[in-house]
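The other protein chains are all here in position, but one chain of the complex has been omitted.
For chain A:
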Amino acid sequence: MSRRRHSDESDAGSQPHKRRRTSEPIEIEDRLESLICRVGEKSTSSLESNLEGLAGVLEADLPNYKSKILRILCAVARLLPEKLAVYTTLVGLLNARNYNFGGEFVEAMIRQLKETLKSNLYSEAVYLVRFLSDLVNCHVIAAPSMVAMFENFVSVTQEEDIPQVRSDWYVYVVLSSLPWVGKELYEKKDVEMDRLLNQIEGYLKRRQKTHVPMLQVWTAEKPHPQEEYLDCLWAQVQKLKKDRWQERHILRPYIAFDSVLCEALQHNLPPFTPPAHSDDAVYPMPHVVFRMFDYTDAPEGPVMPGSHSVERFVIEENLHCIIKSHWRERKTCAAQLLSYPGKNKIPLNYHIVEVIFGELFQLPSPPHIDVMYTALLIELCKLQPGSLPQVLAQATEMMYMRLDTMNTTCIDRLLNWFSHHLSNFQFRWSWDDWADCLTQDIEKPKPKFVKEVLDKCMRLSYHQRIVDIVPPSFSALIPADPVCSYKYGEEADSSLPGLAMATTVGNAIKNRASNEEILIVLKDVPNPNQDDDDDGGDGFNPLKIEVFLQTLLHLAAKSFSHSFSALAKFHEVLKTLTDSDEGKLHILRVLYEFWRNHPQMISVLVDKLIRTQIVDCAAVANWIFSPEMAHDFTRFYVWEILHSTIRKMNKHVQKIQKELDEAKVKLEKQHNKKASITDTNTSDMTKDDNLFFFQRFIMLLTEHLVRCETSGVDINTTWYKNCIERLQQIFLMHHVIIQQYMGTLENLLFTAELDHHILAVYQQFCALQL
């Protein structure tokens, strides 16, 4: 932490530094923060003696720094859940030495809990409640008062007219604390606890689970069922109860201090009423527990705890918490993961890989940006070069074997990760192991996956490299050499319409013609769609577009920058040519024709055309859903383009909404009264465009379903699975925006008359927030 000295300010030039808003850090407070945060980290002394020492230091500092110490301890409780028991032990020791401090800490924690709930910080609230429950083990909080808090939580399940995700959360927070405190609570209050668990069981039986299919990474139940998170946790708690709450994984430093701690006086938690539901509340979405390994997968060494063991839950929780704390610094994150306490008793590498992929594949979206996981796995491979790469290879192999039932969105993420990972390791892979995909139809998941991976690998390198890295038998899956297809080149048929004009236009561009001059040249291009000329021939003329754009793209084909420059230079011409909707659609068609072997180029040029407003999102949607693109409809690059388009659209609308809001506020300030600007409902803008995508999907899917029905064919073709999961993907990837106009979706599109297969997707999506 830097402490600015006055001499720094005088170096700053004419502008004085803006002071940071937080108060000036004092050396001792810094030291306290450091001591507390770092306790338990690698040290020559034992954890117990470090805790003992720290407790002594803090006790001595209490008279002067009590509020700072309270705040630091509350913060570590909230932000360092992976070190939960280290800090509860510390608080226990402090409480034993200073009863009042213990009481003040508990009060501060309750205040903090209320605030986190009000601020929709539900995962942090879980850590706080868990911390409080572990304080029971440290004799800081009396067990009966903890049970009372849990009873209040579980009574939320009796509330009426609340979203299911609300009661889910309150049940989750109780269940997820039991691995830590179940034993103690049962010893003191078994009757009440049994009643509590019965209530929970009843709730779990009656709650809806419509959302589950949408969140599963694999649709198959074998080899590992993808369980709904509350179901899995319930099974784990049941098993723990059967084992009489004997839990051996959690590190519990307080056990060593039992003689000291049991002398301490305990505090009662004040009665805590869960805050009432409000419309602002955003509860966590449900999730599915990702499992890809079990005890049969780790060949030697410690056995992996079973899927319904509470150890599995605790390990996964802790690993998730470590990633949450350290994701910004991949080296630290990798080191922290690999130094997980108790690592010698578990196949840690397998747990780490499973947790990382679990996050990467999480639906609707991973907790952190995808590329973080790639970087993290590379760091882990660096730190454990003798073991982790093998686990990773095993995992990749397993996921390849199960591609047939993997959710399309997850396949996208997998191929992105795998290709990027390979590019860091000279593309070394045992491709021959995957030779089985060569005998399958190229649209099947396995060959499709390999093809898309090779495509992505090529983007990170070059065509010949890909040819060199795969065995010759894989040649059908190698991407096309990304060269352009100029129709007016030397080999063109002399009778090709527009050929002469293309040469003229090309020369004009080379001679630095202006936009006006080009437009004049283009006036002479005949319109194949019309017999008579209309005034000035300004209507939609597909030949004009072809001649101009093909020639322009050809001249600028050298690189992205050349093409971007070209589009910028002739923006006016392009705008004129694409004045109509047909024009916009045609420009995309021409672009596709020209660059069909270079999907990456198509992608970046479509992006530029949207950003420079030459085409709009509706045109992109029309183009993607057009019959001409049907053969590429399942290709990854098409969906990259589509999602990128939707994102840009949504960002644009959000930006306009923000500007509108700011303008309103400004106006109100100026006039000192409520602004009466007619509020353009910007949500209508996105709504219409998004509706369009949904509409086209529904049409496409309905056609397929009807066709299959009439010919008595099974609907579940590879194409259908891909398409319906792409529809799901639209919902999931853009759920924040879409959720704003669910009513419209329901009234206009996803009505009861819709085929139930399609309607199911909509219903599952709705269930995510109910």
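What we mean here is this: a residue touches a chain if its C-beta (ideal position, glycine included) is under 8 Å from a C-beta of that chain, and two chains touch if they have at least 3 such contacts; residues count from 1.
In the analysis below, contacts and distances are computed from a predicted model.
Participant: Just go with whichever of "Glutaredoxin-C14", "Nuclear cap-binding protein subunit 2", "Hemoglobin subunit beta" or "DNA helicase" UniProt uses as the name of the absent chain.
Facilitator: In UniProt, the chain excluded from the picture bears the name "Nuclear cap-binding protein subunit 2".
Participant: For the full complex, which residue in A:Ile110, A:Ala235, A:Ile378 or A:Leu499 touches the chain that was left out?
Facilitator: Touches the omitted chain: A:Ile378.
Participant: Pick out which of A:Thr405, A:Ser423 or A:Ser626 touches the chain that's been left out of the picture.
Facilitator: Per the contact definition at the top, the residue touching the missing chain is A:Ser423.
Participant: Touch as defined at the start, partner being the missing chain; which of A:Asn152, A:Gln238, A:Ser325 or A:Asn515 qualifies?
Facilitator: Of all options in A:Asn152, A:Gln238, A:Ser325 or A:Asn515, contact with the hidden chain holds for A:Ser325.
Participant: Under the stated touch rule, tell me which residues of chain A contact the chain that is not displayed.
Facilitator: Against the left-out chain, chain A lists 1, 11-13, 15, 22, 30, 33-34, 37-38, 71-72, 74-76, 79-80, 111-112, 115-116, 325-326, 328-330, 332, 369-372, 374-375, 378, 416, 420, 423-424, 426, 456, 459-462, 559-561, 600-601, 604, 607, 644.
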